[in-house]
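As you look at this complex, bear in mind that one protein chain is not there, while each of the others sits in place.
Every chain is named by a letter (A, B and C) in the order it is written, and numbering of its residues begins at 1.
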Amino acid sequence: MIDLKTRPPLNVADRVRAIPVRQKYLPVTATAVLLALMYGLGVINYPGFSDTQIVLNVFVDNAFLLVVAVGMTFVILTGGIDLSVGSVVALTTMIVALLLENGWPAAVVLPVALLMGATIGFLMGLMIHYFDVQPFIATLAGMFLARGLCYVISTDSISIDNPFWVSVANAQLWFGGFFITISVLIALVVVLVAAYVLAYTTFGRDVYAVGGNPQSAMLMGLRVGRTRIAVYTISGLCSALGGVVLSFYMLSGYGLHASGMELDAIAAVVIGGTLLTGGSGYLFGTVLGVLVLGLIQTIITFQGDLSSWWTKIFIGMFLFVFIVLQRAVTRRRR
Amino acid sequence: MSEPLLVMRGIGKRFPGVVALDGVDLRLYPGEVHALMGENGAGKSTLIKVLTGAYHHDQGEITLGGESVAFAGPHQAQQAGISTVYQEINLCPNLSVAENVLIGRAPTRFGRIRWSAVRRRAEELLDRLHLKIDVGSDLGTHSIAVQQMVAIARALDVDAKVLVLDEPTSSLDASEVDQLFGVMRGLKEEGIAILFVTHFLDQVYEIADRMTVLRNGRRVGEYRTADLSQLDLVGAMIGKELAALEDIEEAPRREVAALERGTPVVSADGLGRNGAIAPFSLAIHKGEVVGLAGLLGSGRTEVARLLFGADHADQGKIAVDGEPVALRGPQSAMRQKIAYCPENRRTDGLVEELTVRENIILALQADRGWARPVPRTRQDELVARYVKALDIRPADPEIPVRNLSGGNQQKVLLARWLITEPKLMILDEPTRGIDVGAKAEIQKLVVELSDGGMAVLFISAELEEVLRLSHKVAVLRDRKLVAELDNTDGLDTDRVMAAIASGGVA
Amino acid sequence: MNVVRHRLFWPVAMLVALLLSNLFFTPDFFSIEVRDGHLFGSLIDILRQGAPLMLVALGMTLVIATSGIDLSVGAVVAISGAMACQQIAGLDDQGAVGGVLVAVALALALSAGLGAWNGFLVSVVGIQPIIATLILMVAGRGVAQVITDGQIVNVNSPPYKTIAAGFLFGIPVPVIIAAGVVALVAVVIRRSAFGMLLESVGGNAGASRLAGIRSRRLIIIAYVVCAVCAGVAGLMVSSTVSSADGNNNGLLIELDAILAVVIGGTSLLGGRFSIAGTVIGALLIKTLDTTVYTIGIPPEVALLFKAVVVVILCLVQSPAFRAKFARRQPAEVTA
Partner (left out) sequence: ACGGEGSRNSGGGAAAGKDDGKIVMGFSQVGAESGWRTANTKSVQDSAREAGIELKFSDAQQKQENQIKAIRTFISQKVDIIAFSPVVESGWDTVLKEAKDAGIPVILTDRAVDSPDKTLYKTFIGSDFVVEGTKAGEWVKKEFASAAGPVNMVELQGNTGAAPAIDRKEGFASVLGSDPKFKMLASQPGDFTRVKGKEVMEAFLRANKDIDLLYAHNDDMGLGAIEAIEAAGKKPGVDIKIVTVDAVKDGMQALADGKINFIVECSPLLGPQLMELAKKVVAGETVPERVLTEETTFTQEQAKAALPDRKY
């Protein structure tokens, strides 16, 4: 009989296997390279673009999107989708503004807002897991619900003048002539925590497993239900936190805030190389995806002579070129 | 004997339209290997899924260590000490091998997974099965056989009282089966109860102490292996005395001389694909069965896929009936009347939510294009013919193929390609997971097809089967075609093994 | 018993319930009157107003069957209307049937081209459908406005007006068009092998390839049909008010369309699809809108109302939910 141990090393096979390992990082790498190219394009074409503050502004202006996209990454990694995020962001700003207006202390308002977001996410998770409602639909209902609640609270915008909120909103952290805001710090912390959770905790790995094949994950004895409910809860929580960050950014609550943000968040995650079918992707990619979207906007503003409709076409073209190039780089032979 | 560790009593389970289990009893004692036997669709996998809570049963009771249990899901079953390898490999292809072995119970410190420990532990476990692969690689990049081993390694890691193995050996070759049995014997000694499903009767007699036989969702009986002859076992499974078993055992070896080798139906000349298979040349003639032998991962599937155009060859030529052709994809291969039954029926073969009829008709229809539908009456006629010929059960062509048992799904796949009446049929592990009776049928079918002039490329992990059916055996090793052996009197499993081992003719 | 088990029982029940609730507020809700030989009435309104959504949802069904999704349908609605109206506005005689037909043909050809573009990105370039079609969703409204130079283009063309406001045999033309397209697509799909092959590709793309299905072609066709359906819807929408508004026509129709498809029992994961289900889904959504107006639900809670209906519908349709809460006698089974 043949002893498998004495097999000579699989030379060809070894080589074959060496590639896939790196291939995992290919989408993220491609995004990073293309992002750098895009930045270069801006620097060459527009005076003043090379200013470091421009890059920092992309973070300042997109901190809330980043926070929301982190939650979305969890959901998409399990193969789901969350359309409710934009509305939950809006609802959060609304609730924050309402409670502050009624004189609630900031220390109470903050947890209440976060809890509200997590609860909505949790309920959608229950619907998806226990009642087998498709994520797209369950979260679409969540989207209607949250947006609807905003209008029930008020159709008008409510401004925030709570001193704590105002001081956080206006605080600028200066270093060497450049500044970021507290919101940027919050976003970065969220990113780091989430990246750690995904890479190093049992829960994080369950997320990937469920995305790889939920049926298998169930049979492997993983708690699929708990994981799925948890990711929607996390997404709800991140949306609420994103809403809080947005309320720092806008100092107001308004039912029309963050309209369409779900698509921005999904686009950011996917541009970052995460597959919508789940199971594959990295949080770092999501950060890059948000930067790509932010940079597109900056370039268009710098361009400064586009009509409203050409603006739309340009955004579309940027997305197109970006995604096709990314695709070309990562395409696998078969 | 001591008290049974696990008792299932009066288990009933219905699916829409089918009674999969009807009052089934099962007893498992500590320190025994217990075989669960039955034809395709008898209810074995269903019973296992009921046991582990993957399905909820309608009737009956389960006790473990004397206590009544009802698991809400595999997670709870695992917690209670039941470790399971399911029939269709259920792992996550997107995760690394190491993670697949350990996910759900990876060692942590302060909530942080210790990745180095995970890798080490996975390597140890795979080592027990003598599998040396890079545990950091993605599981999905490995062949089914390797995945199967990984699934087993995963089950072995648990501190289990009961180990359930649903057809773990279906894609393993002889030496791997040996490794597995070695491990199973060790576990048995430790007092673990093992429930084992296989369609290989020899394996049952080699390893099992007792067995429970199912037929049509009912328990036929519980036997000591020593008390039941192979023939009686088959009789119990099938429900009648059957000579089929002897038929296969005594089937005459294929006569090479009887074959006229004119222009090959399909010939490959220096065909190869970088990183997948080294350039090889192979000719398959009208009415000839060519067997592919090799260890797992040796590149048999790669050969098949290149010949079908499923993968793109980056060197070499293919000729059909002597005419050079370019295979740009499965469609162009089908134009040349080449058919391919893939080994992984779930991912590469079936469309699970389509019906049996639709799955059978699929390739024929694809070939005609969407605008020229196969008339319904013709569909029904063709499908009925093959459902009958292959004895597909249940014989209702309008149920989703998902609801069929593994073996019957395999037959559906075969039927799909048979109705296209190919010149060359490539069968990649067509008998995996098929019961004795059906296996005999399929082997008979291969003989009939080749007698009728069809060329067949036959891939199987069972060397005996390859030798029994093939006129010629091509031997692969490490993704290289190393030998081509005519199936003359002198050829036996030992010589093929030797060829595999040495990389040439012994 | 068997009726209750039917896939479409719950959507239909919900539809009936909504209609009945209207009756409660508007006693003559069900009355259909004949005026000048034309049918009028709330039910007719729902059918007529629902026609564009029905068409868009129909196309969406095919795309979803391939396990794709098309977010760009709203933009295509806008582009098609813009193209047609811009074309007609440039005619010397806007009442000329020939000129209007040319405009319509141009608009639909353009829609088909956009669908082919989406299909190309998805099946040839291999971009995930949601992102591939997001590109056109974003850029498409811009394109529509470029066509009309950012203006709302008015037309004064009786033939064009007919598309949305005309009557044939007393039945509103849009209803006839929608029914015709639905019937045509349904027949072509079920009579040919298109539907089955589509379901196969959506159910298991890898296996379909190995079975020799040319999935690229099928997928492109699905996106083209979807875009053409959206194009026809775009004609209807712009014809209702004889003007094309590139920025607002078809706004958010993609969400309603997807919702209609899913309510109708087609899974977003692809594979099996139901055209009848989609039609019912679309009618249900349109009835929901009408109900909000007729029973006077305040705008602030209208969305909430919609959310509640969607949730209830999802739950009653979920077998898991019914098993838990509406426990009925165990299913009878025959071997």
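In this section, a residue touches a chain if its C-beta (ideal position, glycine included) is under 8 Å from a C-beta of that chain, and two chains touch if they have at least 3 such contacts.
This is a predicted model, so every value here is computed, not measured.
S.K.: Given the contact rule set out at the top, which of the displayed chains would the hidden chain touch in the full complex?
M.R.: Visible chains that the missing one touches: A, C.
S.K.: Per the definition of touch given earlier, which of A:Tyr254, A:Tyr282 or A:Phe318 contacts the omitted chain?
M.R.: Going through A:Tyr254, A:Tyr282 or A:Phe318 one by one, A:Tyr254 is the residue touching the chain not shown.
S.K.: For subunit A, which residues reach the chain that was dropped from this view?
M.R.: So the residues of subunit A touching the unseen chain are 47-48, 51, 53-54, 57, 60-61, 64, 150-151, 155-161, 166, 169-170, 246, 249-252, 254-260, 294, 297-298, 300-302, 304-309, 311-312.
S.K.: Please identify, in ascending order, the residues of subunit C that touch the omitted chain?
M.R.: Subunit C touches the chain not shown through residues 25-26, 29, 35, 42, 45, 49, 145, 150-152, 154, 165, 237, 240-243, 245, 247-249, 251, 289-290, 292-296, 299-300, 302.
In the analysis below, only the chains that are shown with their structure count from here on.
S.K.: Using C-alpha centroids, which chain lies at the maximum separation from subunit A?
M.R.: The most distant chain relative to subunit A turns out to be B.
S.K.: Identify the chain pair with more contacting C-beta pairs: B-C or A-C.
M.R.: Ranking B-C and A-C by C-beta contacts puts A-C first.
S.K.: Approximately how many whole Å separate the CA-defined centres of subunit B and subunit C?
M.R.: Averaging C-alpha atoms per chain gives centres 45 Å apart.
S.K.: What's the distance between the Cα centroids of subunit A and subunit C, rounded to whole Å?
M.R.: Chain centres of subunit A and subunit C, defined by C-alpha means, are spaced 30 Å apart.
S.K.: Mind listing the subunit A positions that touch subunit C in their complex?
M.R.: Within the complex, subunit A touches subunit C at residues 127, 130-134, 136-138, 140-142, 144-145, 147-149, 151-152, 155, 263, 266-267, 270-271, 275-276, 307-317, 319-320, 323-324, 327, 331.
S.K.: Spell out the part of subunit B that touches subunit A in their complex, as residue ranges.
M.R.: Those residues of subunit B that touch subunit A are 52, 54, 73-75, 77-79, 84, 86, 90-95, 99, 103-104, 106, 108, 111-113, 115, 130-132, 134, 136-138, 141, 154, 174-176, 178-179, 275-276, 278, 295, 297, 311-312, 478-479, 497, 500-501.
S.K.: In the complex, go through subunit B and note every residue touching subunit C.
M.R.: 14, 16-19, 58, 308, 310, 329-331, 333-334, 340, 342, 347-354, 358, 361-363, 365-374, 416
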